[in-house]
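What follows is a structure written as structure tokens; I'll ask about it next.
Only a single protein chain was left out; the remaining protein chains are all shown in position.
First chain written, first letter: the chains are A and B, and each begins at residue 1.
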Amino acid sequence: MHGSEEVTVRDLLSRIFGADQENLIDEWVRWHPAEPSARLGEAGLRREAAELLGALREALGTGLPLSQVTERDEAVRSALRGLSERRARAGATPSATAMAIAALKRAMLAALERHTDDPAVRYQASLQVNQLLDAAGVFTFSVYVEGREEIIRRQHQQMLELSTPVVRLWRHVLAVPLIGTLDSARTQIVMSSLLEAIQAHEARVAIIDITGVSTVDTAVAQHLLQTVSAVRLMGAECLISGVRPSIAQTITQLGIDLSHIVTRSSLADALATAMELLGDRTGAVTG
Amino acid sequence: MLPDELTDPERDIPGREHPVRAEEDLLAARHAVRATAVAAGFSIIDQTKIVTAASELVRNAYIHGGGGTMTIAVVRDGRGRVGLGLSVRDEGPGIADVEQAMADGFSTGAGLGHGLGGTKRLVDEFTIDTTPGRGTTVAIVRWKP
Partner (left out) sequence: MSAGLPILRLGDILISGLLSDLDDTTALRFTDELTTRIADEGIRGVILDISQLEIIDSFVARVLMQLAATGRLLGARMVVAGMRPAVAITLSELGLRLTGVQTALNAEQAMELLGWRRPEEAPHAS
């Protein structure tokens, strides 16, 4: 496209984004995919539209080549990002986000027809609109995906936290039943929940119950050791309960050294041991 | 794989440099790393790990390397992950036996120790580039989960 043609197209688009903004927004709202728009509300949609169109108008004024607007203009990117994140949060499908952009494209092409009869200009302008909004659609899609990944990650985190409850078994004695696997992520959660609970309850003994842990391999043993270590550094004693005969055998066969940790086969036994430990520590001091 | 210089790919600005030449610089370096980690949105636990790793590296540069420079930057990878990248460079005697240095009495606190093995455990990516007589550069990255 020649320089002068691009200028004409830019002017045309500028005018559409500026003077014709209200009509554009009306049409966008009309063609916007039904499901997310119901959740976002018409007022929200109109606000979004105004933000994006305003940013596009500004970008056109900066002299940035149209092909680079989506990539380089911060305000446009920010508006697109908002658009995408809002839909991700509302639980919309990924294609709904792309379709929202497609609805905008439709509205813009309709506006073009209103503003010029010149076929050459129309042709060039619609090429530019296509290029601009296709890039925008791709961008919103990738933002959407990242947004969903973030939500999934956070939900996973919350689930991990919920599934590692720390229980106050007795005065100054806490227990945490582990269920399932003990991978790195779970270990971090267990450690932070347990240590904070120790602080909050001024616990002196923590019991980690592994009855529900499916397999104990070297990695799991390593994570257990790390947890015990952290508990001790905070000044509490740490016991492991729920060690079944099969687990005990596996641990021995793997050559893992747990000799410096007190282990018991049942939680009840561990609690009894904990109370013995407490008796030793407090001695003549009450309270 | 770490770049030679830490840059923030989205903004194309080089990482900020901090001198590590005097005792006070160690403190300033820790604060700078903490501030960057907070700004990047790391959890308290991750912040602590990053600052501890940084503390080891800058102390090494100061004690063993005759002083050096620390560079910090917020980094991004191709998948959009955000992380904190740090490199500490000195022009000291270099490390003759890297494997030894990574393994030496760190956990028992015996000897002077480089604390490198421990540092490696606290981060996601760790590279060390050292030549006896020409200095050492250690670069680390920790990604936000």
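In the analysis below, a contact is a pair of C-beta atoms (placed from the backbone, for glycine too) under 8 Å apart; a residue touches a chain by one contact, two chains touch by 3 or more.
Everything quoted here is computed from the prediction, not taken from an experiment.
Q: Touching the hidden chain in the complete assembly: which of B:15, B:65, B:115 or B:135 does that?
A: B:115
Q: Touch as defined at the start, partner being the missing chain; which of A:50, A:234 or A:275 qualifies?
A: Missing-chain contact among the listed residues: A:234.
Q: Among B:51, B:101 or B:139, which one is in touch with the chain left out?
A: B:51
Q: Could you please point out the subunit B residues that touch the chain left off the display?
A: So the residues of subunit B touching the unseen chain are 23, 26-27, 30, 34, 44-45, 47-49, 51-52, 55-56, 59, 106-109, 113, 115, 118, 121-122.
Q: For subunit A, which positions touch the chain that isn't shown here?
A: 188, 191-192, 195-196, 198-199, 202-204, 226-227, 229-236, 281-286
What we mean here is this: only the chains that are shown with their structure count from here on.
Q: If you average the Cα atoms of subunit A and of subunit B to get two centres, how far apart are those centres in Å?
A: Going by mean C-alpha positions, subunit A sits 27 Å from subunit B.
Q: Using the touch definition from the top, list the residues of subunit A that touch subunit B in their complex.
A: That would be residues 142, 146, 153, 185, 188, 192 of subunit A.
Q: Considering the complex alone, what residue numbers of subunit B touch subunit A?
A: Residues 45, 80, 145.
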